[in-house]
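Following: one structure in structure tokens, then a few remarks.
Yeah, one chain of the complex is gone here, protein chain that is, but the others are all in their spots.
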Amino acid sequence: MSVRVGVLGATGAVGQRLIQLLDPHPEFEIAALTASESSAGKTYREAAKWRVDAPIPTDVAEIEVGATAPEAVPDDVDLIFSSLPSGVGEQVEPEFCEAGYVVSSNSSNGRMDEDVPLTIPEVNADHVDLIEVQRDERGWDGALLKNPNCSTITMVPALEALDRAFDLTDVRVSTLQAVSGAGYSGVSSMEIIDNAIPHIGGEEQKMETESRKLLGSFDGAEVRLHDMDVAASCNRIPTLDGHLENVWADTADDVTAEEAAEAMEAVSGIDLPSSPEQLITVFEEPDRPQPRLDRNTEGGMGVAVGGFRETTDGVQFNCLAHNTMRGAAGASILNGELLDKRGYL
Amino acid sequence: MSVRVGVLGATGAVGQRLIQLLDPHPEFEIAALTASESSAGKTYREAAKWRVDAPIPTDVAEIEVGATAPEAVPDDVDLIFSSLPSGVGEQVEPEFCEAGYVVSSNSSNGRMDEDVPLTIPEVNADHVDLIEVQRDERGWDGALLKNPNCSTITMVPALEALDRAFDLTDVRVSTLQAVSGAGYSGVSSMEIIDNAIPHIGGEEQKMETESRKLLGSFDGAEVRLHDMDVAASCNRIPTLDGHLENVWADTADDVTAEEAAEAMEAVSGIDLPSSPEQLITVFEEPDRPQPRLDRNTEGGMGVAVGGFRETTDGVQFNCLAHNTMRGAAGASILNGELLDKRGYL
Amino acid sequence: MSVRVGVLGATGAVGQRLIQLLDPHPEFEIAALTASESSAGKTYREAAKWRVDAPIPTDVAEIEVGATAPEAVPDDVDLIFSSLPSGVGEQVEPEFCEAGYVVSSNSSNGRMDEDVPLTIPEVNADHVDLIEVQRDERGWDGALLKNPNCSTITMVPALEALDRAFDLTDVRVSTLQAVSGAGYSGVSSMEIIDNAIPHIGGEEQKMETESRKLLGSFDGAEVRLHDMDVAASCNRIPTLDGHLENVWADTADDVTAEEAAEAMEAVSGIDLPSSPEQLITVFEEPDRPQPRLDRNTEGGMGVAVGGFRETTDGVQFNCLAHNTMRGAAGASILNGELLDKRGYL
Partner (left out) sequence: MSVRVGVLGATGAVGQRLIQLLDPHPEFEIAALTASESSAGKTYREAAKWRVDAPIPTDVAEIEVGATAPEAVPDDVDLIFSSLPSGVGEQVEPEFCEAGYVVSSNSSNGRMDEDVPLTIPEVNADHVDLIEVQRDERGWDGALLKNPNCSTITMVPALEALDRAFDLTDVRVSTLQAVSGAGYSGVSSMEIIDNAIPHIGGEEQKMETESRKLLGSFDGAEVRLHDMDVAASCNRIPTLDGHLENVWADTADDVTAEEAAEAMEAVSGIDLPSSPEQLITVFEEPDRPQPRLDRNTEGGMGVAVGGFRETTDGVQFNCLAHNTMRGAAGASILNGELLDKRGYL
């Protein structure tokens, strides 16, 4: 019995990745695609300027794209994936939830709302039950679950392993982010060739707050933010896919470089179709992980780490994840699988 | 009365920048060029595969290149610029000093030696008098003065401004370094296109030690290292010129973002031909400085800063300098001007 | 007595280059800047997101930007430079001409109109007198002069030299064009990093027709197109500035590689401020000219050629020019200088 899914914002960069991942998915079946008004009524092939470096799935190509509104989506759709500009998501997602749809959203709106769960299933699957609170408060039959920002997802699995074993106090993180994180037209070539941009609007704040919510504790009623101090510095560089991050993690307990690596390598996966066998892969070579060589670790759903060095107050290391796979489309699908397993569909 | 100068390693990437800067220099006159054995006897035009994006200076082009040995350089050369691989520099530079030549060197060998001054004239010009100690100990008529590594130079002027006003305790720095820092053939295109490399051999250590020597105090006998804690994480990115750095500076005294920027902007220059009028330029736009747009600030000899944010323990900001100008060739020339002014030639 | 000039579309990529070139111009003085409605009323500093890698000229920065309409430009402006999207240019330029303004335009609209002169002053300055016909037909006090497309300008000076000496019959040209040719946001980084695009909409047609008009003959009444056959294949590559082109030129008369190079090198300049001393620079090295190293030949207003080889029917060679300097902003300014010299202002 497959789950019938819809994709809001199916023609964008993340939307295309969602299609690519959903087409061969063992449990999900694409039943509805939506896009902006100008695309409604066209086939997906016509509406999407397909830019994934693999052919467009032939059956999906002929699906007629609908408008992004609850009434344009069949009632028997079980699960909605949303990858909309945050301004649109802010307006449309609650309409879907009110109409009874369960939404797994990659859009940035509402991630820090008190009654909206923000999850990376391998890190804080238990937070999903905040949906009970959400339904109570909002009177929804549906539900809204968020995954974090791509730059946050890249570092949090490694931070969680350190926090559990050594108790995190302070985190400093500097990112080298790929252009695909800004969408297909987000960064012009004139801006980035032979260049780097030391600022991504709102990104530092997302990393600083979302990470504390993800590592926070949920007591059945609310999520208490982790009290660690996080400071981020975000940079865009001329790389297509894969966010690389330099992290300084200060810990309350002593930690060696070896112990930090071991704690990460020991993280066990979770029993969901898209969760990789090895969540965090440790590289021994000091110059790894690298975006082009290592972004597809575990099919793009793994996190790669390396470059461990002890510091006065903890440890520094590098981490890398594929920003549109593990960091966006794959993150939403994984959350969708979690919703299914927990009986929210 | 111009100073007659020689350039060791004149055909390399930094060597070519040296030529470009020395040719129009108001006080220095190129009198000797050296390179490896295979180039000796050729004209500079033949020996150098000129790769600067401006024509080769016509008079320099016809100079005959000599071997890199004291006997191949005329006695009346007053000042030697050295930009050699560190293995070669380690062996050859002392020979020149012993033969009576005064050497301003960009090579990394010996920078942390106790009797070798390491200077950025605008930061610690007084350290140059360590030459007296050096001459005593080594019995040289000549002298050896070093400039720091390009990634160190980029951040130290800003750090010095903060230290003077607010007392630095801890520094975390993440670098986004251009490929020219590795020399013309140092980074292959296969390594870096659509990629980033989170490690540059030895670079972290250079930044962590050189910065403490530069901000250290010289009492006439020795340089005491600054006791701040410095941790660096160095990355190579697909940018041609200009090192961009994200810095977290923790200070003993309270500091606001505005105060930090003002302290840097207020740094006064030094009266040397190659020192810029405004050493540190503060950008208001949060997405500046950027390598391609801002690396030529003050003719490539300035430092650009921006992105100030207060943190729990101090301030974070970004800094940028042109790595082969301010960070290498220009740094050596500036040191040469300092040697001249202080009467060491 | 300086010429008072206005710039239409002053905030775009070519507009910014126009400002950069006009600010220090010996004869032109910036008197009016226009942009879209949303920018009208702002200072140029506010309206333009300045992206040239040199600071914004301070006096220009404070000029108030007006709307792009004749009534928003002072009457005493002598010359208008237009760098508008072709759709806008098509509508607005005739309004300015009708209102009595003389317009030197880089916009692509109307270039092949029978009564619109299309000139590269060093190639076909005499065509400018087609303005007499234009004024007769359209009843304008003003006038409209066009410069060709950037990819056309790159090859035509070299072709003209060959045609004059050896009589061109067929031209095949393959281009490697920089992203700046599409404007600041024209090519997204996702489209072009680690990629090339073998098509630029309308560009092949522009090269094929404009080149024949430029090399055509003007008899005082009309321009007869050159009867050579031109076939172009246009590619976008990940380069910032500088269009590189591979040309096969078949000639009626025999030509050797040396003769072809000599014919180009012998082209004399024209007595206008922005025309370079040496219009065409011949490189001996087979791997030159290269965009990054050679696009600034003669201050960006020269054409660089190399790679000459004889073929069965003529000669093949490579040519390069800076697309936003010689190919756009500089081309318009040069045409403005021509208009001034010929007494059309």
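In this document, chain identifiers A, B and C correspond to the written order of the chains, with residue numbering beginning at 1 in each.
Just so it is clear, a contact is a pair of C-beta atoms (placed from the backbone, for glycine too) under 8 Å apart; a residue touches a chain by one contact, two chains touch by 3 or more.
Note that this is a predicted model, so its numbers are computed, not measured.
Put simply, the missing chain touches A, B, C once the whole complex is considered. Annotation: of A:V65, A:I193, A:V247 or A:I280, A:I193 touches the absent chain (contact as defined above). Interface note: of C:S86, C:S185 or C:S233, the residue touching the hidden chain in the full complex is C:S233. Among the residues C:P148, C:P291 or C:G327, only C:P291 touches the chain that is left out of the figure. Checked against the full complex, the candidates C:T68, C:S274 or C:Q316 give a single residue touching the omitted chain, namely C:Q316. Residues of subunit B that touch the chain left out of view are 13, 51, 179-180, 184-194, 238-240. Mapped onto subunit C, the interface with the missing chain covers residues 170, 172, 174, 176, 193-199, 204, 229, 231, 233, 235, 237-240, 244, 246, 248, 286-293, 306-307, 309, 311-312, 316, 318.
Of the residues in subunit A, those that touch the hidden partner chain are 51, 53-54, 193-194, 292-294, 296.
Throughout what follows, only the chains that are shown with their structure count from here on.
Distance from the subunit A centre to the subunit C centre is 46 Å, each centre being the mean of its Cα atoms. In subunit C, the positions touching at least two other chains are 51, 193-194.
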